[in-house]
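For this depiction, one protein chain was excluded, whereas all remaining protein chains were kept in their positions.
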Amino acid sequence: MKALKLLLLPYLAVVIAAAFLWPEPAAGFIGESSRIVFFHVPCAWTSTLAFLVAAVYSAAYLWKRNPWYDDVAAAAVRLGLLFGVLTLVTGSLFANVMWGSWWNWDPRESSYLLLVFLYAAYLFLRAAVEDPDRRPRIAAAYALFAVVLMPFLTFVAPRITASLHPQTVINPQGKVLMDTPTRAVFFGALAGFSGLFAWMLSVDARAGRLRRIGQDILGS
Amino acid sequence: MTSLGYLAAVNVVIWVGLFAYLWRLDRRVSEKERSR
Partner (left out) sequence: MSALAAAWVVCAKDATEELRRKVAIVAVFFFAATAVTLVSFAMVGALALPPADRPPLEAALLWIILFFAAATGLPRAFVAEEEAGTGLALRKTIPAAVVLAGKTLFNFLLFLAMAVITIPGFLILLDWKAGSPAGVAATMLAGGYGLAVVSTFLSALVARAGQRNVLFVLIAFPLLLPLLQAAIAATIEATAGGFPATALRVLVAYDGAATCGAYMLASVAWED
């Protein structure tokens, strides 16, 4: 495990260097801006992955009542928020370069904004419940209720609003056929970010558990 | 410095810094866990 962690930096260094040096900038994009796909999409992927992890561990907590599962779920949401914000920022920077405006109400864009709000709401809820025995249960209930409504958040509602707002330019990340260098770097970045997420999750969850145990000892 | 070189430098700083911070955090958490 330690070896994997040590390897992550050189691996990511290679991927990032490659992102700038190997593939050609894609057609139809302004300047080098298509390179952001190697950062923006992995961030979005990681944020979504974090949501799934949080949902699974929330359900696991309700089933087994093991507090470690709650530690992982909370850590996952914190990371989901971080990567979600990064997704929005990188996306916004890209939008400004491509279309001259910071926000375009593209359905995918808007659903990520909502996801970030959801993460923040979950963390706020945790902070507002003072009883440490009830907090994991309330948090898990909210997380799973959100999962039930998730399809509407991400798929259905944006399809409806698309008819209200002006048609945006087709999202370049949609169905672009990737040449070999692009595909290699893209999936390389995806793997790298996933590895980074796994490591950050482990550290944050363990730190959360230490905080919780520390409080238990102090509170008794 | 060329714009690509500038971008590379920013990336190096961010990623090395992030990695160092994460490594330090991991070490501290592991120590605390062992001492429990």
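As written, the chains take the letters A and B, and residue 1 is the first residue of each chain.
Operating definition for what follows: a residue touches a chain if its C-beta (ideal position, glycine included) is under 8 Å from a C-beta of that chain, and two chains touch if they have at least 3 such contacts.
Treat the numbers as computed from the prediction; the structure is a model and nothing was measured.
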item: Contact set of the excluded chain (shown chains only); value: A
item: Hidden-chain contact residue, picked from the options A:13, A:60, A:129 or A:210; value: A:129
item: Residue ranges of chain A at the interface with the undisplayed chain; value: 62, 114-115, 117-118, 120-122, 124-125, 128-131, 134, 137-138, 140-142, 144-146, 148-149, 151-153, 156-157, 160-161, 163-164
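Operating definition for what follows: only the chains that are shown with their structure count from here on.
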item: Of all residues in chain B, those that touch chain A in their complex; value: 4, 7-8, 11-12, 15-16, 19, 22-23, 25-26, 29, 32-33, 36
item: Chain A residues within the chain B interface of the complex; value: 5, 8-9, 12-13, 16-17, 20, 32, 199-200, 202-203, 206-207, 210, 213
